[in-house]
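Here is chain A:
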Amino acid sequence: MARVVLDKIKKCYGDVEVIRELNLEIRDEEFMVLVGPSGCGKSTALRMIAGLEEITAGEISIGDRVVNDVPPKDRDIAMVFQSYALYPHMSVRENMDFGLRIKKMPREEIDRRVANASRILGIESYLDRKPRQLSGGQRQRVAVGRAIVRDPSVYLFDEPLSNLDAKLRVQMRAEITGLQRRLKTTTVYVTHDQIEAMTMGHRIAVLNDGDLQQVGTPLELYDTPANLFVARFIGTPPMNFLRGAVGADGGSVTGNGFELDLGEANRDMAAGMAGRDVQVGIRPEYLRDTPREGSGPTAPLRLKIELVETLGHEVLVHGHLGEDMVVAKVDPHRRPEIDTEIELQLELDKLQLFDAVSEQRLNRGERP
Partner candidate 1 sequence: MTKPVFWLATLAVAVVLVPTVAMAEIELVVWHAYRGKEKAAFESVVEVFNQDHVDDVRVKTLAVPYDAYADKITAAVPRGKGPDVFIFAQDRLGGWVEAGRTMEPIDFYLYEEITDDFIPSTLEAMQYQGNTYGLPMNFKVVTMIYNTDMVASPPQTSTELIEVAKLHTNEAGGKFGLAYSYSDFYYHSALMNAFGGGVFQGSRDPVLNSFENVQSLELMMQWFDVDKVMPAEPSSSLITMLFNQGDAAIVFSGPWFLSEISESIPYALATLPTVDEAGGAPMQPWMTVEGAYIAAPSQNKDHAFDFVLYLTGPAAGKTMALEGRQTPANLRVYDDPEVAGDVQLSAFRAQVEHAVPMPNFAEMTMVWSPATTAMNSIVRKASSPQAALDQAQKDVEERVKSLRK
Partner candidate 2 sequence: MSNRNDSVPHFWLHLFLVFMVLVTVYPILWVLTVAFSGQQALMFVDLPPDPSVLDRVRAVVPWPAQVSVQNFVDVFSQQPFGRWLLNSALVAAATTVMGVFLATTAGYAFSRFRFPGRRAGMMSFLISQMFPGTLTLVPLYIIIVQWLHLGSNYLGLILLYSTTAIPFCVWMLKGYFDTIPRELEESALMDGASPAVIFWKIILPLSKPAVAVTALFSFMTAWNEFILALTIMDQESMYTAPVGLRFFVGGFAEQQWGYFAAGSIVAALPVMALFLFLQRFLISGLTAGAVKG
């Protein structure tokens, strides 16, 4: 029931265009993550939904109504700020019920909601403390609790975990996700951390430089990134890229120091593109010393190991392929050594081809 639709949204500060033209639909009960590097406009987009920023052009609707001129308080939304923005002079309880008191909600109802929210978040024991007496994680919970009590139709999160340490962040990630699953409230979540995006969102919208790059489920983005930017942005370790040109027959890519037969999977796509400059993308897990079980056709590549990262369950090796640095996953039992050469198998049907100029994806790729 609380769909959020951004229709041709544009935002300018003076002559600077922060968001060029953004079309995005966030479905009811969906957990949508806006992700992108800092300065990409994701926070601005969120703040426009919240009503904290004016919309230069376009329309935003929440539910069935266009909210361009609706003040934030009437949009039926709640927001959790990066800095939490707790009122330092108010106790946790007051922080949580401030909005409700302003709405002149009956006392019992307020108490019920606060009790409910603090139970959910496990903050009942410090309701009477001031924010400065709380730890970072506790403050974070209070900030979330403040959003919950309002029982809005949309939650907005603005990088709420960026101030927490790594461990706490993982825990809160899970808590927020769980909370959202339970409350089933439409959520828009902004982060610059692609792991957060991948782990939390139903769908992810990737923004860069004010442009929407791609919207999709985490796996869609992972497996079929729409362009080089998304491909680079999503995934750890990042996808490998090899610059080259499509051969005359359209069946192979030749780069500095390698030649790659594109194989069956990509043949029809590459046809007619002879001589075109491309970037070949392959995720490290599809570039292995021994192919995965059940994988498709592979092509061999030789790599001189320059760096070895041991992660325990697997080992990453880095080396140059032509001018491009690539990372591959290697069987940990192989104990690869620096300066030795290793033969890798590249899974051809996991290959991603991008136009070097337009940076757009060329092949369809495969869904898992």
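One rule holds in what follows: a contact is a pair of C-beta atoms (placed from the backbone, for glycine too) under 8 Å apart; a residue touches a chain by one contact, two chains touch by 3 or more; residues count from 1.
As a selection rule, all candidates are chains of the complex that A comes from, given by their letters.
As the structure is a computational prediction, the values presented were derived from the model and not from experiment.
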- Query: Which of the candidates 1 or 2 touches chain A in this complex?
  - Reply: 2
- Query: Quick one: in the complex, what on chain A touches candidate 2?
  - Reply: 50-52, 71-74, 77-79, 81-89, 98-99, 102-103, 130-134, 136, 139, 146, 150, 163
